[in-house]
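Notes to accompany the following structure.
With one protein chain removed, the remaining protein chains of the complex are shown where they sit.
By letter and in written order, the chains are A and B; residue numbering begins at 1 in each of them.
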Amino acid sequence: MRIETQVLVIGGGVTGAGILRDLAMRGIHAVLLERRDLNAGASGANHGLLHSGGRYVVADPASARECARENEVLKRIASGCVEDTGGLFVALEEDKDEYIVDFISAAARTGVSVEQADLKELREEEPFLQPRVKAAFRVPDASMNPFLTTEANLEAARRLGARVFFYTQVTSMQRDRKRIARVDAIQAKTGEAVEVFADQVVSAAGPWVDQIGALAGADLRIAYSKGSLLITNSRLVNRVINRLRPPSDGDIVVPGETVTITGTNSIRVEHLDHLRTSASEVDRLVEEASRMVPALETARFIRAYAGVRPLVLADRDEPDRKISRAFTVFDHEKDGLENLVSIAGGKLTTYRLMAEKAVDLVSRRLGVDEPCRTAEIPLPGSGEGRALDTSQRLERLRVPPPGGEVLCECEMVGRQQIEEIVAELRKNGHPIDPNAIRLRSRLGMGSCQGGFCGYRTIGYLYERGLVSSKKGNEMLADFLEKRWNGIKPMLWGEQLRQEQLLEAIYCGSLNIDGSL
Amino acid sequence: MKTDCDLLIVGGGLTGLVAAWRAQREGLKTVVVAQGPGSLPFTSGALDLLAVYPTEAKRYRESPWEALSELIETEPEHPYGRVGLRGARAAVEDFLLYLEAGPLAYYRRGEENMAIVTGAGTIKPTYAVSVSMKKNRLAWSRRRPALILGFEGLYEFSPEQVVCNLQDRWGGLKAARLDRSVLLDGDRRLTVTQLAFEFERPEFRDRFAGAVKPLLGQSRFLGLPAVLGFDRVAAVCRDLEERLGVGVFEIPLLTPSLPGMRLAALLKRDLVEAGVDFRQGAPVSRLDEKGGHVSAAYRTGKSREERILAEYVLVATGRFFGGGLEADRQGVREMLLDLQVEAPGDRDNWHMASFLGAPGHPINRVGVKVDSMLRPVGPGGVPVYDNVFVAGAVLAGHDWVREKSGAGISVVTGYAAVDSVLAARARAGGGV
Partner (left out) sequence: MTEAVLSGKARQHAREALRRLVLETGGDRCLSCGACVVGCPVADWSEERLDPRRLVRLIQNGLGDLIVEMDWIWQCTECGRCNALCPAGVDLAALIGRARGLVPRDRSPGQIQKTADLHRTVSNNMGIGVDDWLETVEWMGDELREDIPDLEVPVERQGAEYFATINSKLPMYYPADLQDIFKIFHAAGVDWTLPEKWWEGTNYAMFTDDEATWEETLRRQAAKVEQLGCRKVAYTECGHGYYATMAGYAKFGIEIRFEVIHVVALYALWIREGRLRLDSSRHTGRVTLHDPCNAVRKASMAGFASIAEDARFVLSHVCEDFVEMTPNRDANYCCSGGGGALIAGFKKARTHYGKVKVDQIDRTGADLVCTPCVNCYDALDNLARDYKRPWRPVHLWKLLADAIVTG
């Protein structure tokens, strides 16, 4: 396949998607390649937190300011992806008073809205919060669904003529002196070769940004910092809970959709593939988060996942927590490359701003002078402009889907929703498998972690003729194995019982591990 | 409330039920205390004895008895190894004779394993099946033309999945679905339960047969998801066969599974009618023990504590699913008596990197270690109680999910534990 376009975007995370939309809105023709499916990297492995900026006020005021601004912007333009839970910073007895003082004054300087909370009221609003809190502050944190956000950005871009290719991995770049002349890629599912001819290339490959840069001969200095997060099978808190102390491990608890997400930590890794969360990491995160929300000590955790933050290094020996969480746009002209831009760092909250800065540079190079309007125009599905509350977000739990036809019982994903997703996937030429459906719904995200719903979904795909031969069963085994990576570190208590039941069904009743 | 009994069985899964059945027939006054419904409702209802051995090689064994002899030879600490071949044979024979004569008319193929079709379109080896799956085995082994029929809206079963996975080895296999509106009024969601209710109604079977007949074509068999009623499955199958003129069989499904529930219901009914005191719900919360002897158990529910005096206690509490074992982040515990259980190192080592791979997760072999009388042992292999015995999945040293030996371990150790009780009683001078 031969593709000609003005701009090639590499990376199907939220930044790449934001860039694609921004380009499209400025009338620039663009194509996005992603080697896996949406949010396969750090975009799919974070807290799902729309920061107020409070976390950064003391140590990283620039990031705090950015967050504060983008928080307001995204609640408006991405309201369909945001649940406006509000957030809290809580100081426990063992936390230092000096930090509280610094926090208040730094918040004022950076424009982060902070309001002291009445502790008695708080106990009613958050009954699972540690009762021995010595001070608490309300901030406008919110919960944000990164999958919906990426999907909405891609959809907006598609509507304006941009094209998205998933499972398409960039393998090499042909350089013609100061320019990337051609980008070669391969489609994983079909083996088809893809040649892209683009005026400009934007790499939003997250932690893989250095590897992409290397294909073009650009030298990027990136360190990999693995952060693990744990999720429970239900919501124990109503608001985002942050520990009021200098950023450390396990000090944020976020209610997201039907789960509570706790994390994270920061561990240097040398490789990006086969990320695992060890038992000792899990134990430490549970212990730390339980200090704020004691019920987490005995809560049912269902999954661990890890993402890698690409840290832009000034000095390789700097401690990771000290490295700015701000983002960097690399203009590779200094490497003698006129048509490559790389972007790295940042966070979910600032994805739109990152896209804006990257696209500003690309526009300049292309001589396009359309201004960025992504902060004004709402995303598809966010037309109302007001973020949803919990009962609206979780409406599906209350109202049975039409005909009562449910494929996923933990998350109440109905057949109709799956039909719509499948239709959309087909329209976009996307491979159809349970994982693709999972990323675009909540299927497989609940307690059973895909054990029951994965099976039903395969049955549905067979019914609709979307898979044939033994391929569906292979897909099912593949789906179960993929989920396993995040399930394995969490197998004690109830989740071990869940695993034992599923293993008994798959291996005992169905003999899927060794069909004769 | 106070109760006296000869044998208190803690656990109402297949092991507890089998043991109670045997104990009561041997004249022991038996009480069963079950915390939950047991694991049977979550199994296919097919009785596995041993079909894969060794599990490292995933080697399928046509003859379970041959595999069993090898296993007993090489793994003396396996529950089968503890009981031995003679005990295993006697138990399986006796229990199957009972099931074969009963309303579920269990069926086996001599001394060999058989293969049946599952709802995933896989082929599962097993040792004995209820009457509703007898023709499942027959249709598959002869590869006769068959119609696999599903129901629109029943997501537990996809006939297309079965056919797509088997058609390269089974010519004349076809899939079809019945539209719910052909069969049912109203717009209720279709569930396994609802269909089971309906299949017990003659009017429904009549409508069903009318709708299916035109779809049969050359088919000699009709395969249906396991929804053919709750407790009259034999009659329902027979009736459908008469109406349709083809062999009718059930295909095991995802949980919860009616064939497993039927077996549990049958066993419970027969036990209760034979005089076993079967109590589900309030669990055993504590025991009186002194000097390696347990004298009483206490059951606490929503009422006041209830004391059960027992001469012997059988621990048949199951594994993690049944609640006999529990794991926290630090390790694994046996929940009734805190019997010694060793986890395989720290949590990173409990499971393999692959969910479905060989040889099986190390944690699956964790359990209670016993002597040849099935008495729990402490360090040095010495029994820790003189009147406590252990049977079923909670035992150490097996991986029934991978061996396909679940029901067999329950039956064999359930029988053996009662034998041990009888022997201990005889030694203590108590007659039966």
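Note that a contact is a pair of C-beta atoms (placed from the backbone, for glycine too) under 8 Å apart; a residue touches a chain by one contact, two chains touch by 3 or more.
Just so it is clear, the model here is predicted, and its values are computed rather than measured.
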Of the candidates B:A176, B:A282 or B:L356, the residue in contact with the absent chain is B:A282
Out of A:H274, A:R398 or A:K427, the sole contact with the unshown chain comes from A:R398
Write down which of B:E200, B:E241, B:D270 or B:D348 is the residue touching the left-out chain. B:E200
Please give every residue of chain B in contact with the chain that is not shown. 1, 35-37, 39, 41-42, 188-189, 191-194, 197, 200-201, 230-232, 255-256, 258, 261, 265, 268-269, 272, 279-282, 299-304, 306, 321-323
Residues of chain A in contact with the chain not shown: 124-125, 127, 233-235, 238, 258, 295, 299-300, 390-391, 394, 397-398, 400, 404, 406, 409-410, 412, 446-448, 452, 494, 497-498, 501
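Definition applied: only the chains that are shown with their structure count from here on.
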Could you pull out which chain A residues touch chain B in their complex? 278-279, 282-283, 286, 400, 403-407, 415, 452, 455-456, 458-460, 462-463, 465, 467-470, 472-473, 476-477, 480-481, 484, 487-489, 491-493, 496-497, 499-501, 503-516
For the complex, which residues does chain B have touching chain A? 39, 42-44, 48, 52, 58, 60, 115, 118-125, 150, 153, 155-158, 160-161, 164-165, 168, 177, 187-189, 252, 254-255, 257, 319-321, 326-329, 346-348, 350-351, 353-358, 361, 363-364, 400-402, 404, 406
